[in-house]
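The complex is shown incomplete by one protein chain, all other protein chains being positioned as in the whole.
And then chain A:
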Amino acid sequence: MSPVRTVRPAPPSKRARPRRLGPGDRVFLTVIVGIPLLALLVFVWLPALASVGLSFTNWDGIALSDIRWTGLDNYREIFTNYPPFWPAVQHNVVWLLFTALLPTPFGIFLAYQLDRKIRFTRIYQTAIFLPMVLSLAVVGFIWEIIYNPDNGLLNGILSGAGSGQPIDWLGDPDLNLWAVLVASAWRHTGYIMILYLAGLKGFDPALKEAAALDGANGRQTFLRVVFPALKPVNIIILVVTVMESLRAFDIVYVLGGGTGSKPGMELLSLLITDNIIGESSHIGYGSALAVVLLVVSLLAICAFLVQTFRKEDK
């Protein structure tokens, strides 16, 4: 284990240290912190706040003078009278559950296997992590030539095995979400594996040895000793999984043919894009959808921040 203990000043020395910053130093610090802060405010936080504001308006996105305050109308409309909304929520939930229950534990399992002292670890690791290096758009194109109903690999294998009708993996609303989820899991597993492997490398081997002395087998050691001890990494993995599931966009967009949401593949991120980019833009609508996504994301973000910064605030 090789983490370096962070040097935190003891509380008394904090107070005792006199301010030695001259005016030049203050100007320098203000400038180097002020510029990034301004960029963050203007390009990230103000747009996020403005989305909240726009969600209470009715706007076609053309002239600013056309903005009309409509209160909660957009939200009422979305929740009660916008057909793709509930399917999208449902698909986002399916996405989250699928990712949390299959590729995430599988990535952890692979990391645990790779952490043993065996040969070729690097090769296995590289192969499984490789999809993570590709852009989601490229991943989409690669899977398209697998799922293609006429000349894709999957139907080729199935028809070779004697199945008659070609299956339209990406066109069938009952199937396409699962097809996309498989492609997404292909990428997600390696990510989780690498994160967990990093956690395992920082794990104290003495704990495992103690468990082995007590007669615990491999599975017991993992479930009772290793997994609970890696709580910080587990939380990061949970946040990554939730955030990636909420943000899912590129791969669905590409596999859906690059035309926004398709039946069976509606997701919140795609509905927002549908409403704000394109011929008839419903900015108010799109923003209200964005706020729904924002609220759910903020729950995950807060959980992450609380876990990460709790100790430092003391």
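Rule of thumb we're sticking to: contacts are C-beta pairs under 8 Å (C-beta built on N, C-alpha and C of every residue); 3 or more make two chains touch, one makes a residue touch a chain; residues count from 1.
Definition applied: contacts and distances are computed from a predicted model.
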Chain not displayed: protein name in its UniProt record ("Metalloregulator ArsR/SmtB family transcription factor", "Carbohydrate ABC transporter permease", "Na(+)/H(+) antiporter subunit F" or "Pyruvate/2-oxoglutarate/acetoin dehydrogenase E1 component"): "Carbohydrate ABC transporter permease"
Sole contact to the chain not displayed, among A:78, A:108, A:136 or A:265: A:136
Residues of chain A (touch criterion as defined above) contacting the omitted chain: 2-9, 14, 17, 20-22, 24-25, 28-29, 32-33, 35-37, 39-40, 42-48, 50-51, 54, 61, 110, 113-120, 123-124, 126-131, 133-138, 141-146, 148, 151-153, 156-157, 160, 186, 189-191, 194-195, 197-199, 201-202, 205, 208-213, 218, 221, 231-233, 235-236, 239, 243, 246-247, 249-250, 253-254, 258, 268-269, 272-273, 276-277, 283, 286-287, 290-291, 293-294, 297, 300-301, 304-305, 307-309, 311-313
